[in-house]
Every structure is written in structure tokens, then in C-alpha cells.
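Left out: one protein chain. Kept in place: all the others.
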Amino acid sequence: MTGILQTQSGNGEHPTAAVLVIGGGISGMQSALDLANAGMKVYLVESSPAIGGKMAQLDKTFPTNDCSMCIVSPKLVEVGRHRNIKLFTHSEVKSLTGDAGRFTATLVRHARYVDVGACTGCGLCEIVCPVTQISHFPAPPAEGEKKTRARAKEKRIIRGPGLPQPTRSQKWNFSVDNSLCGMCGGCFKACLHGAVSWEKKQVAVIDQEKCTGCGACFVACPEKFSAIAIGQAADLEKSVGAAVHARSQLLKKEFKGTGQRDCIRCGLCVITCDKVMNISALKMVEEGIEAGVDICQVCGACVSVCPVNFLAIDQVTNKVPRPLLNSFNEGLNGRKPVNIFYPQAVPRVPVIDEESCVRLNSGACGTCASICGVGAIHYDHREEETEIAIGSVIFSPGIEVFDARIRGEFGYGLYKNVVTSIEFERLLSASGPTSGTVARPGDAKHPKKIAWIQCVGSRDHSCDRDYCSSVCCMYATKEAFIAREHDSSIEPTIFYIDMRSFGKNFDDYVTRAKDHKVRFVRAMVSRIFEDPISGDLELRYVDGSGARKTEMFDMVVLSVGIQVPKASKELAGKLDIDLDRYGFVVTDCYRPLATSRPGIFVSGAVKGPKDIPETVCEASAAAEAASASLAEARGSLITAEVLPPERVIDPEEGLRIGVFICHCGTNIASVVDVEAVTEYAKTLPGVVYAEHPLYTCSQDSQERMREIIKDNRLNRVVTSACSPTTHEPLFMSTLQQAGLNKYFFDMANIRDQCSWVHPDDPVLATEKAKRLTRMAVANATAGQPLAEQEFTVDARLLVVGGGVAGMTAALEAARQGFGVFLVEREGQLGGQLLQLQRSSDGRKFADFLGGLKEKVLNNELIKVFTSSEVVEQSGFVGSFETEIVTPSGGTRTLKHGAILVATGAEEHRPEIHGLGTLNTVMTQTDFEAALENATSKDWQHLRVVMLQCAGSRDVDHLPYCSRVCCNHAVKNARRLKSMHPEARIDVLYRDMRCYGLAELDYSRARREGINFVRYDPEENPLQITAEEAGIEITVVDPSVRLPVRFHPDLLVLSTGMKPRDAEELASMLRVPRNSNGFFIEAHAKLRPVDLPSEGLFMAGTAHGPKSSTESITQAQAAVARAATLLSRDSMKMSAIVSVVDPTHCAVCLTCVRACPYGVPFINDQHSAEINPALCQGCGICVAECPAKTIHLGRYGDKNIRAKIEAYSAS
Amino acid sequence: MITGTPKPIEEIMEMVEPYDNIILAGCHGCVTVCRVGGEKEVQVLASTLRLAREAGGRTIKIREVSLERQCDPEYVEQMRPYVGDYQAVLSIACGAGIQFLAEKFTTTPLLPGINTGFLGVTERQGEWSERCQGCGDCVLHLTGGICPVTRCAKSLFHGPCGGSVQGICEVDKSVKCGWQLIIDRLKALNQMENYTKFKPFKGWSTARDGGPRRIIREDMI
Amino acid sequence: MKSGSNLEKVLAAGHFSVTAECGPPRGADPDIVRKKAAFVKGNVDACNVTDNQTSVVRMSSLAGCLLIKELGVEPLIQMVVRDRNRIALQSDLLGASAMGVRNILCLSGDHQKFGDDPQAKNVFDIDSMQFIHLVRLMRDEGTFPSGKKLEGAPKFFIGCAVNPFADPFEIRVPRLKMKVTAGADFVQTQCIYNMKKFKEYMELAKREGLHEKVKILAGVTPLKSAGMAKFMRKMVAGMDIPEEVIARIAAEPKDKQADKGIEMCIEQIQELKEMEGISGVHVMAIEWEEKLAEIIGGAGLLPRPVVE
Partner (left out) sequence: MLPCTGRIDESLLLTAFENGADGVMVVGCLEGDCHYVSGNIRAKARVKRVYGILDRIKIGPDRIRMYNLSAGEGSKFAAYANEFVEKVRELGPSPINLVRAGQARAVSQKEAT
């Protein structure tokens, strides 16, 4: 770590190198990871039982259609297992004291009743728990009073179509213990089968021949005697509840598909009610079951244990049942009081719900504790308080969706087939309540016509949600798109006001959706009426031509907006940070991550609605902001990972392969017979262990895998699960933790390649899964241990581009303690912002830029090179070398560990509408500059037309949306209006994309009398003549549906933004740019500021059009990402690199010539050599080598041949 | 290096037709460098032969070996322990290597898998061209380092002939006129006086015209 | 007199000489040679007999020479080094001389690629320069190249060919000089169409004094049609036919183009006649021998002088 400040122990003079991150959604997780990977201790507090947040609930993500869970789950696991992140789930922040650099927080961990350390996440507790409702628990006995059971006054007999058909299947043996029998005859009276013989003062005797095993006698025997003994009941030694569950399961299996509707008089409901719940509301009678409806506590246990669905909850009680709903699935299905939040949850440990658990409320039941094999359930848990010392806080509690009930006209909550968009996400999700089938909640019918209604709880003054929620246009488009992928007969329609697809590649996505028959209608829906019989929905709206329309739909999705939850507002109050009237955290546009209280930073949608990549970006940025002032203490509170020594595998040692076939919940197991694949795997040569976990990737499974590797002395591991791209690193690190070289591993993707692509052919899908598993086993057999070399990291950062992003990045990196080289092509720092005048709050950019420039130039750690350009680039992450040409014409070689590209963008200046020739036509930037001196009389009554999308969203110019122009126009229009209220301003637009809180300025502009007229290049084109003589513009104003003519004094064009020329730089860095010239990020959702090559990052408008605030955020984010590398002492190189075996090298130069990266060279030992740090691992040289003497880690001929041979072996 | 090209597979199939159990021998020398007879080509040819054979209803067993060089007796001897177990050896070394195998293993038929080409250089990946004919009497010092024997289609010593057009030989549009190259080079070297010098008759006895050649260097024996 | 050939005599006497050529047949029929010889007879000072030109197999040039000699035409034997090594060349030289052939043209020969047998092995034991040297050695020293004495030295008027239009232009004159040094007595040029470039060439040759050391016979070939002109320009290596030449013949209607070609050829000969350093013309009327009289006569070069 050259150039990094020394780390210090906490001796009182230095800040605390720890950060409290509030909120475990994608924002909090990203902040936590970036901090923890850069040497900061992290405390991550999440109020729900598991991390993951909203993103875990989503099905797919726009605009790439990536599966949300698939991409977030590796992050969940990484956070869950990170040694420097301490996770507090089901917890809250109680208080915060102290100041920036040395806060003390008190955290409250709510009682979970399950020991997180002991629980394996097996989920058995949830399976055996019989409770499905929120019970009406009997009032506890008054002080000193003896606890007695209530007696039913209101009884109801539940009958089936026929009389009960008693079953003897899985029968328990009831017998009378003569020594205990009270000779009361209760059992004799209760028995409906005449199996009990009793006479007064005689011990009762049960005739086993006649007994059907219903247990009526057992229930009837008074507690004081308890003379009836049960034999042959599985799990009875655990508890009655466990035994009931065991028998119920067997009977359910037996009666499955038999159409049995009559009571089978198994007696499980009665036994449960009496012996497990201590209620005694049920009794077996000749005609069926007699329920004491007034004393029923409505827990639902009787219903859930009934093997034949004879009972229904509303039959057994006279109260209104209150089903327990699964909040993760948005209440679309039920859950148990003991519940694992969601299948991939981290930690995958259930929480017992205090409101509904019978044990916690009445002291009865306790079945879950009795069944838990590891004794993890403790009903005596109490909430705990922990005090932690931290230097900074990141506030990222996330958002919730708008309560659609407030918009009563849409009938949400009344009409069953009106759902919210988040509910629809769950309906689409493969792990959701319908397993990904699009079905109406009302009747499970497959809907054909589905309508999305936009702006429900957004851009709506009537319910105090004036802001735009930013994400709804895109998520609705995505949901419509994906719905059609699930069922191509679906006809989606989206009703919208403005299509705000303002992000990178968003417009293309909308176009693709249109191509996929998603219908877009620009209209506000006024009301929905339900057809009470069919459940279909009638929508009323006014279309573009002004006609009133009614249209029938099968289902309606309300695109609900997002808002700050009440709890978050309260927490903000405790933290003493300022919120705006909607509850969003207030920040300064130049310091976008800082809250009003020093030391507390903010990230994510809680500071304004935003999508995932922007959230991730902010999260990284917040991590940077939160750690910059703690940098001097970096590393003082963390522990390094210590891996057990690697077991050296003796070549003589036989193969010991372990195979794990993943269910992936139902993702795989619903199609592929995983048990059969597991059995098959056991037959493969060398396989000594095989099993099929529900989620192989879950934390508990990974811990288990580690144990299995050790216990079975495995020397190879194979998983057949999902995509190696996302999950292989996880499994490999588990191997390492078990002391096995991580390359003794292979993975078959039986999810994507079997269950997903062949859902309709389970038999063949299973065969294919076997084959893929066989191939993976063969490949693992051929596996070799590979070593990763370590090298020292140069802790300096090269920043290319000295605009606002580049300067911010340089300054922040320096604050983090890293040396910085800042290279700017132009003669002065500042970039495009030099052309602009004022921020949206009216402050002059020049002041801000001046301050920034001064700080950059005066910082000792930053070396600035203006009028300089990068001409040559080599090296690799952690150890780059870059040559620049300086103004003197000389070159300089800079050594550094990471690169940040911030080459920026500039205003597009197309030669249209007289721009460049007429002085009455100008761009927004020109206009903004002119406004600075617009004091003369001429301006007072000036007529200005602003033309939006002038050369944007236009295939002949810039095909994309430049994102900032609408806000830019609103800003300038309002400024002119404030200076000269008499001036007339007409803004001609296609969609006003004033996303997020910028919507507020847009609505203010409208109220201030600025006129907005919509046009459409196809359906409502503009007629523009711009000449010396004057300008004339004609368009049909859709609001009045009449042509209007403008004769402005000034025509202001919003022309958009185009990237600066960075073609050579991109090719030197070998990073891709999109067809518009913007750099392409490593992952559109989760790695928004990473470039695809390791060690390269980007920020600002080089990535895509954005505002200066967004650029600042990205710059800080990119520094955070770079800090995860630069803060390390050393790094490891990939082991998947080509290695030349010099024995047979013919020194023929084939590899030297074939390598696209120019890595191989001929060394002084007369052999080709490949620098492992530079090798990209493509294997081109391996395939070309005529002597076959180059080998590529795990992609050797031996491996590939093994797979090919295993493919065809039967 | 010595260059070569693969023989057409049909021709090789015909050669191996009588056999069911052969050795396919590559060489780590020149033919590896010119990518016609190295380990990779052994694998490709072996697979090809097995496939072709089996498609015709018969199988063939092929032992794939690659000798360090087929033109040195010590390396060739490495095959001796097992060569007798096979019906033939198909070699994809140069003609020298193949013959050397034939000499050493007198009772095993030797089959050539490549056509040996010339002494040449690599122009670029996948392109080689001739530079030397091994005439045994080098005159490169007089001709600007460019061989008139090899580079001129007519091996003229006082070229170019009238067929030289804009530096291109009349024999093949893709071949540069050797004499144009010589002249360009002599001019660059300021040695044009070498050009106008009359060159006496070349002695071809040191070339192949003198019969199979041998080099014996007493000092090295 | 080096050889005492008619051509040598005519040139020595300062006459503007004329040679033509006669390609032997693709067969053993001597009458074909005789028929061609009849067209030539009386119109030239010597007649070249080609040696498997363009590598197309024909009757041997020595046999052709003897056939035309029988008819009273002075033969000029062409010999290429492509097909014969130095042993065969020496032997044929002795034979030709013995049979009274006194003029020789020493050539490399076209590459076999263009002929009947592109698969043939070529020889090129010695090159044309060395061949000239060989003939002069035998004639003037009376020895074999091995140094052994000849039993009677062959007598030849030694000719060589030059192509003033081949590349690179800069070595064309030096190369002619080498040939002269090697022993060439006369030179026949490739057929000339680009008179401008030829004049340039001659200027350079004259600067070296070559026109005084060697007799330069300028090669001409009458064009039969514009098509032929275009074909030759495209297909024959080193053939330089300027655009204006083609344009001139192409301007004529098809049936008049042959006449135009002859007219142009005559004009060209007349122009060459006036050029300093040009000692004669070599008229290559390819497969058009019947027009020789018309051309040569048209140029005012008939009858041919007789020098004793």
C-alpha cells in the first residue's frame, strides 16, 4: 500500500473506523460491502428478519430482464458471510449519540425466539407448525384464579356429503392404563365404535379389533387421570403436536387425489384442539365433527392437520378468521407464525411472530421447539440492546409502496383482480405464491387483458404525492413485457401520462416492449368498475382524441408510487436529520450524500425515488462519503480472513467426490427429479457422497457443505444447481474454507439448462440433469489444484478527465488517502460544467467549480496534468502503467492501481432549425448564458419557445434520451419567468421527463404560467420555419385539440448530450462503448460504475447523460469501488490463466501472434512465457499451440475431453 | 525452417487402407513451428482418420506420438520398443524425418502424412514463403542478401528478365520479382556496382545436382 | 568479320537492316516452315527462328533454321537457356555453326508456366548473360568454358534481346551494357509502341555510347486490331502500348483496323529509320508473315541490299 496513510488503533485521537448502515436492502448491502472491502468495520441493521429489501421481492429487472433474485442472491450471501460486516436483522436503531467520527449507537435486536447461531434453516419448524391464523386467544386467567377451559355454548355440527368413513390407516394404538384409570366411563361414552367396554367402578377396556384409532377416548379421558396410553405413534416422544403432524402427513399422502370429501374420523383435529391447543372446541359425533364455535380460538390448526380438507376455518368458528399473510409475498398467500422470510433469506433463520404464535400467547402448543433437531427455538428470548461505536452512519432504510386504497376510484382492496405492481411482481416470480403463473387473485383464472395504470400515488397533489416515483414507467413496461413472456396470449395495456423512460437504454426497452405487443395508451383512467359476477373490470378513460372510452380488462395492475415509511421518518427524527415534506432526506446538490447532520450520510430511494442502479451507485457513493473522514483509521477494526491450510491431495488418494443436487426451492425440483439425479450421481465413479439440498447456496447449506467436505474427506465437489457465473465463486470459497483447493470443483447448471428450458418434459429434463451432472463429475475428476499468485497493489488512482466528476473523484480519492493522477485533455479543469451557469436552486456553478478546482490543485496527494492525454496503457488491476503526453510534448509514465474514466460529454449542436446560422435560435446552454445578462427591456415581453428533443430521441441525430433536457428547460424557463413575469414561454415537448423530485419544479413551472404543449414526431408533428424574417411553429395542442401557431422571438433548442471523443482511450483500455459512444458498465444493475475490465471504473457523463449532482454521486461511487482495490496490500491473480509447459515449447511464436492482448513472449529460457497477471484466460493460445504445450487452468484438454467423453457415456 | 502442407486426407486414407493398427508420429521440430506436424496436428489427424475409417465401417487403432525430432537417431530410437507392435508408421514430419524412421525401422512401412515444402520463413501467422534452396554456394553478399537462385523464378544471375512488371514476377502475381528486390536492396546499400558485375557460371555441384549431399565435419566427430 | 553472316555484313556496310521472324510449326510438317519462309524471302537480311517461344512446344529452332536456309533465307537461330544446361547449349552451338547458321539470339526464355507443360522441370543452368559470354568465349577464344581447346571454333554474329519497357526502367540501359560487355554484337528490342519512352531509352544508351558498340535493331509488330492491342497490353508482361496508339486504331471501323495497323507500323519504321543509333528494324509480324513485304516495302526498305 504505497501512499496510503498508516492505520491506527483506536487510541482516542482517531475516528472510529466503523460505519453503521441502516437498512439491509440493495443500498445498505452495497454500502456495507464497499466499506467492508475497503477496511471498514460495518454494522448493518435491518428491521425485517432478513436482508434483501425490495429488490429481493422483484421478479425481473429492467432494462436487461435479469432475474432480480438471481443477481441479488450472491450479494446476500457475500454480506451474510463477510467477516467485517456484523448483521443485525430483526433489529432497530434505538438511539444515536456523539458526533461525526465517534458516534455511539444503541441497537435493539428484537426477540426472534430462534437462535441464529444454532438454526440450520431447515424449515421443519415452519412445516410442523399447525397455525395459519391470528388467533383470538382465551383471556388469561385472573390473578390467583385457576386456569380452566371454557365450555362451548354455541355448537355447530360440520357434515360432509356423506357420513364419516373412519379410517384405520396409520392407526395409533390406544389402551387403558389400569393403574391410572379413574373408571369414570368418559371413554366409553366418547367412543363411537363400541370399542370400549366399561361398567361402573370397572376399569375400561379397549377392544383393539373394533377400535379405529380416532382417539376420542384419549380426548375424553379427564386430565386428572390421563389413563389412555398411545402406542405406535411416530414422533410422540417429541410432542403430541409432532405426532399429529407425522400422522397427518402420511394420511395426506395416502388420500391425495382420492377425492375423499367425507370425514375420515382420524381424530387429529380433535386431538390437536384439545391436547395441543388446550381449547377442546371440537368433538367427534356420528354425523361428523361438532365444533364449539364460540370457544374456538381460530388458530386454524384443526384445518391444517385435517388430511382430507374436511374442515374449513369459517365452519369451526363464529368469529371472523384473520389469516396470517406472507408479507414478503405481499399478502398473496399465507404463512405460519414461525416463518423464514423468504427462501434465499440471509440469514435463513425463521422468526416467531409474537402476535400469532400460540405458545407465546397461551403457553400451549410448543410443537416447533419439540421438533427442532438442534434445539434452536427458545420461547424465552427477549429483546436485546447492543451499544456500538462507529465513526459514520449511512441512512438507507428504503421505501414502501403507496397504499392504493387511498385512490378509492380504482377499487383496490375491494376488487380482487385489482392488484398493485409489487403484488404483480410476486405473481410473476418463480418463487412467488403462484410459482410464476400469472393468475387472478380472485379466481386463479389466467387473465388475457391486463391494464397497468400509471402514477397511482405519484404526480398526484390530491393525495400529497406531488413527486414522480421515477421507476413506475419502466417497471410497468417490464411487467407487461415479462407477463407476455410467461403467457403470450396476454394483451397488456399501459395507461400513462408521460413515458419517463429516461435512463440508459430505457427508450430501447420501451420500443422492444412495443414490438412485443405491449400497448401504450396516453390517458388518465378515471374509474374502475367491477363486474361482480365475472370479476372483470371496466376502465373509463379519455383517449388522445378526447373521446370518452370504456374498456373491459381481466385484471388491473396499479403502478403504485413509492414513499417513505412512517417508521423511517420516525427514525430520521431520532437521528436528527432533516426531511422534506414527503419524508425524503434533504441533501445539497453539491454534496448529494450528506444529510443535515454531519457524519450521517444517506443513500437510496429515501432521498428521492430511484431505480436499482442509481441506488447501487448512491450506496457506493455513500460508503465513500462515510469513510473518507475515517480513512486514517482504516483497517483498525477489521479482521483478515484466515483460511485453513489447504489439504494436499496425495495423488495416490482415491477419488472422493461429493455431489450436491440443488432443488433451488422449486425452481429446479418442480421439473427435475432431484432425488433421482442424486441417486444417479451416487453411481458415478468416484462419488462417495450425494445429497439434494433445498437451496445449496443458502448460508446454512454452505456451512453444511463445509462439514460434509471435512467429515467425508472429499477431494472433489460438484454442484448441480444454477448458473456458475453467479454462484461458482460462492461454492469455491466454501471449498477453500473447508481446506480444499477451490479448483477441485465443477458445477452443472441444471436450472437454466434443464428446469427452465424444459418445463414441459420433466423426464427428459431429469435425464439431461443426470448427463450434465455426469459431465461435471468427470470434469471435477480431471480437476487440478491451481494456485493464485499474490502481488502488491499500487494504491494510486489515475483519473482521466477533469470535469466535475473527475475532480470530485480526485479529491475524494485523496481524502481516502490515495495518491491521484488527474489527466485532463483541455488546458483547464472544469469540463462541460464550465458552460453552464446555475444549479436548480439558483447557485452559480462557477463558485462551486472554483472552490473544487482550488481544493484539487492544492491537494498534495493529487498531481494534475492539464493539456495532457493518455497515449499508452498497460499492466493490470493493482499495477497499471499509463503513459501520457504532457504539453511539453514529452511523455510521462504513471504507475497506479486503478483507473477512473471520467471523460464526460458535451452539448450536441445539430444544424437544425437554423441553429448556428440564426441569432434567434440557440441551445439551452446558450440561453442559460444569455439569461445571466437578460436585464434589458427587450426581455420583458420576450416570446420564447423551447423545443424539447431537438435532435434527441431521433435516429438521425442522437437516438437516445439525454435525461437532463426537460429539467434544464424547466430551470431556465422558471428563471426567465422569475426575472420577467411578462415573458411568454411555451415548451414543446414529447414527454416531460422530470423524474423524481424534479417533478415538483415542473408542476411549479406550470403553475407559474409557463405553457407546455405536447407534440409527437409521428402523430402530431411540428411545422417549423426558422428564417431571418422570423420563426413560425405550428402544432396541434392536444389539450384543446386545435392547431396553434407560435411566432417566438427566440427559439431555444434542447439538443441533448453526446459523449466526448474517447474512442482511442476505450481501445487502449480495451473497454467497450455502446453504439452512442457511452462507456458500457460491467453490469447494468449492480455494477453501474465498474467497467467490464477489472480495476477500471467510470463516472459522470462518460457513462450516459446525467445531471451534475448525479455525476458527483457517481464520482464518489467510483472512488468507493476503487477503494476496495486500492486499500488492499496485495491482490491475487486469477488462476485461470494460460501456462506454457516449456518442455515441448517449439518457440514457434504462434501464441505470441495469436494472443489478442499481446501477452505471451519468448523468455531467455528459450520458451514462450505468459505473464499470469496479464493473461485474460481466453484460451486462444491454448487452442492454437501446435505443440499442445499451453494449458489453461481448468479448461485444459484433459477437462474438455473428460466432459465430452462423459457426455456420450451412458 | 522446413515447411510443409498436409496431404489430402483421401490420399492418406488410401495409404493406410491396408492397416488397422498404426503409429501416427509427429515431430516437435520445424513441422511444429509451421503447424503441420506438431502434437496438435497429430491429434487432429488421428481423430480424422479414426472417424473416416469408422464411417466406412472399419476401425483403426492409432497410437499418437510426437518425437522431439524425427531427424535425430536418439529421438527416433525412442520408438523402437513398440514400433514392432504396429503395422505401419504414418509420419507427419518432413521428408527427412520420415526417411530416417524408414531407415531405422526396416520392417515397418513408413507413410508420409505431409508434403514437405521448402526452406522458408513465416511471413505472418499462416503464411510461409521460400528463401533458400540449399545450393551450397551462397552468393547473398553480392545480391543484397536476396537469393537470386530462390527468389527469381528462372534463377537468373543477371536479372530481371523482361517479365518483371512493377516489381511483380510474371510467373505469379503474388510473387515479387526477386531481381527487383535485389536491385532495391543494392541501391539502398549503395552497392549497385555489384549489380553490373558479371557473375560467372554457377557451380551446381554443391547443390542437389552433385548427388545426395553429406556434411562431414571431422572436428566435430 | 566475326561471323561473316549476311546480317553482319549489311550492318557493317552501314545499311538500315531488316530482320523478321518465323515461328516453327507445332508439328513435324516442314512445308509450314517453307511456306512462311517464302513470305520472308527477299524482304529481310536475316530471319529469326524462335525456340519454343512462350514455352509452347514447337519444332526445334535449329531444324527450322536449316529449312529456311535451304530456301535461301539467312537464318538467325534463337536459343533459350530454359530447356538446356550448359552441355546441351554448347553442343547445339557447335552443331548450328557446323550447319552454317551464323546468327544467334541468346535468350532466357519464357517461364514454362505459360506453355504446354507447366509441370516441366526448368533448367536455367546459366542465364542469358552467361550464355552470351559462353558463345563469345567459344567463338573468340576457341575454347570450351572448361578451358579445353575446341576443334574448330563456332562462328556466330551474337545477338541479345532487350525490353526497354520492362521494370525497373533505370537498369535497362546498364543491363544492355552488361550484355554488350558479355559479347553481344547486336540487339533486337521488344516490340515498340511507346516511342516516347523508347527515345528516352535510346538517349540513355547513347550517353553510354552503346549505339556505337552494338547494332540496335528496333522491334516492331503491326497491330491487327484494337482488340489485339488491348490483349497484348493486358496479357504480355512488359508490353507498353500507349492509350493514344490504341485509340488511333480503335477509331477505325473493324474491317479497316488491319490496314490501319500496317499503316501505323510503316510510319513507325520510318520514324525509327531517322533515329540516331538505330541500325535496323526487327519486324515481328506474328502469324502475319504475308504482310511483311507490304510493311517493309511500304517503309521504303526494299529491295534488301546485297553486300559481298
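For reference, chains read A, B and C in written order, and residue numbers begin at 1 within each chain.
The rule we apply is simple: a contact is a pair of C-beta atoms (placed from the backbone, for glycine too) under 8 Å apart; a residue touches a chain by one contact, two chains touch by 3 or more.
Treat the numbers as computed from the prediction; the structure is a model and nothing was measured.
All shown chains touched by the missing chain in the whole complex, by label: A, B. In the complete assembly, the contact with the undisplayed chain comes from A:1208, out of A:462, A:858, A:1165 or A:1208.
When the full complex is taken into account, the listed residue touching the unshown chain is A:1176, out of A:297, A:839 or A:1176. Subunit B residues in contact with the hidden partner, per the touch definition given at the top, are 8-10, 13, 40, 43-44, 47-48, 50-52, 54-57.
Where subunit A meets the missing chain, the touching residues are 64-65, 724, 757, 1070, 1136, 1154, 1156-1157, 1176-1180, 1182-1184, 1192, 1195, 1197, 1200-1201, 1204-1205, 1207-1208.
Definition applied: only the chains that are shown with their structure count from here on.
In this assembly, the C-alpha centroid of subunit B lies 41 Å from the C-alpha centroid of subunit C.
Centroids built from CA atoms put subunit B at 63 Å from subunit A.
Contact with two or more other chains is made by no residue of subunit A. Residues 153-167, 170-172, 177, 180, 183, 195-196, 198-202, 204 of subunit B are the ones that touch subunit C when the two sit in their complex. Residues of subunit A touching subunit B in their complex: 1144, 1146-1150, 1153-1154, 1185-1189. For subunit B in complex with subunit A, the touching residues are 28-29, 32-35, 38-41, 43, 66, 122, 124-125.
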